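Just below is one structure, and these are the notes that go with it.
A single protein chain has been omitted from the complex, and every remaining protein chain is retained in its original position.
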Amino acid sequence: MKDFILKRISAIILPFICIYGFYVILHGHISPGGSFAGGIIVGLSFIAFSTVYGTEKGRSKLPEKVLIWIESYGTLWYGIMGMVGIVKGVPFLANKLAGINLGEPGTLSSGGLISLIGIGVGIRVASTMVTLFFTLMEEES
Amino acid sequence: MKIRNLLILLVALLASYGMLIAAAELPPYGIPDNPIHNQVSERYVNGALEDTGVPNIVTAIVLDYRAYDTMFETIVLFTAAIAVVITLKSWKKAGER
Amino acid sequence: MSILLEKLIINYPYSIAVVLFIIGALTVLTRSSLFKKLLGINIMETAVFLIFIAAGNIRGGTEPILSEGNPGTVYINPLPSALMLTGIVVSVSVTAFALALIIRLHRTYGTTDANCIAQMRKEVIDR
Partner (left out) sequence: MISSITTNLPVFVVIAPLFVAFILTTFARRIRLVEGFVIFIEVLGLTGAGILAVNVFIKNIPIIYQMGGWSAPWGIELKIGNLSAFFLLVVAFVSVPVSLFAVNNLSDEVGGKERVTRFYVLYLLLGGAMAGMAVTNDLFNVFVLVEVATLSCCGLVSSRNRPQAAEAAFTYLIMATLGSTLVLGGIGFIYIITGHLNMGFAYEELNRIWQNSPHVVWMAFSFMLVGFGVKSALFPLHIWLPDAHSAAPSPASAILSGVAVKGYLICLLKILYRVFGHTLMQEFAVHRILVLAGTVAIIAGSILALTQVELKRRLAFSTVAQVGYIILGMGLVNIKGLTGTLFYLASHAVIKSTLFLAAGAIIAATGKKNINELAGIGRKMPITMAAFTIGSLGLTGIPLFSGFIGKWNLILGSLESGNIIPIAVIIVGSVLCAAYLFPIVRVAYFEPAPEEDWKDPGFTQKIALIMLASAVVILGIIPGPFLELAERAAAELLMLR
């Protein structure tokens, strides 16, 4: 897989795939697709990178400790967003009820908690995809 | 092995007959006034913008009306990641007996 | 009998889903290769997702994203598609975990065929 053409092409394309993934995550509440689809696109850009450049280089880009941290605190992030409702005395995971201004619909910052949860879940799904890939690819040493 | 496969085939045929009858009895496909398009989905379509301030109704449902489901969905993905790591990571440290 | 066929034609997505479901169930139960079992599971889950999505569809409806266009646009029912987001993620995680188990079994027993693994396991116990 260490082929010259592949390396040059992926060096050009992969950053744009990654940015497109983040675009899909951020615009989850306006355009179709959302936190999950965007997260998978970002995850796939890292997987493509480590397929082309070899898992060692991929591993150096995203070491295991960072992945574990993103994954567990990404999932916790969802819970923390839920606790915002409880702190405001409203049931768990409340959004409009918790008095968060929903912003002007159609703009990037609209939807109050929704965009925050979406970003957190998107990054977390990306890190899970990468962890799954690295664990499955690891040959037994 | 043959009898087992034949038995399973028989049960599968019976089940498929029952399911086809049920599929035929389901409300016709694509009609706007099916029971599924009742006041629950009406509210989602009409009320999503001012309830959640988000034009994409599917995201509104996933991240606001039924956010509890999506929390458990991220937990399902988290469980799968932990389970994959626990089965495969054992290979290096504890030698297989 | 003809009414049944006629209704099945009208509800064609549900009948296709039933056929897919039976194919998936048969592959899981009769095939002995672990990969084929996993494929069968995926076919079955796709069949059930098809039932949900087909139920939510309205002929001529557009996707449920509010655009400022004419207010009269008919939107399809957003709830089944929101539910199937969860279903798809669930089937992805089950497939990932099953693949990890297949790799683990391959490392231990060398094959990915359920019958050979069963024989080998008996030898391991007798030893």
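Chains: A, B and C, in written order; residue numbering restarts at 1 for each.
Simple rule for what comes next: a contact is a pair of C-beta atoms (placed from the backbone, for glycine too) under 8 Å apart; a residue touches a chain by one contact, two chains touch by 3 or more.
All values reported here derive from a predicted model rather than from experimental measurement.
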List the shown chains that the missing chain touches in the full complex.
A, B, C
Looking at A:42, A:93 or A:132, which makes contact with the chain not pictured?
A:93
Touch residues of chain B, complete complex, unshown partner:
18-19, 21-22, 25-27, 34-41, 43-44, 64-69, 72-73, 75-76, 78-80, 82-83, 85-87, 89-90, 93-94, 96-97
In the complete complex, the non-displayed chain touches which residues of chain C?
21, 25, 28, 34, 37-38, 41, 44-45, 48, 51-52, 55, 79-80, 83, 86-87, 90, 93-94, 97-98, 101-102, 104-105, 108-109, 117, 121, 124
Quickly run down the residues of chain A that touch the omitted chain.
68-69, 71-73, 75-76, 79, 82, 85-86, 89-98
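In this text, only the chains that are shown with their structure count from here on.
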If you count the contact pairs for each chain pair, which pair has the most?
B-C
Distance in whole angstrom between the CA centres of chain B and chain C is 9
Per the C-alpha centroid definition, the whole-Å distance linking chain A and chain B comes out as 22
Junction residues of chain C - those touching two or more other chains
65, 85, 89, 96, 100, 103, 107
Find every residue in chain A that makes contact with two or more other chains and list them.
31-32, 34, 132, 135-136, 140
Chain B to chain A touching residues, read off their complex
49, 51-56, 58-60, 62-64, 67-68, 70-71, 74-75, 77-78, 80-81, 84-85, 88-89, 91-92
Spell out the residues on chain A that touch chain B in their complex, using ranges where they run on.
28-32, 34-35, 71-72, 74-75, 78-79, 82, 92-93, 95-96, 102-106, 110-114, 117-118, 121, 124-125, 128, 131-132, 135-136, 138, 140-141
Okay, in this complex, where on chain C does chain A touch?
63, 65, 85, 89, 96, 99-100, 103, 107
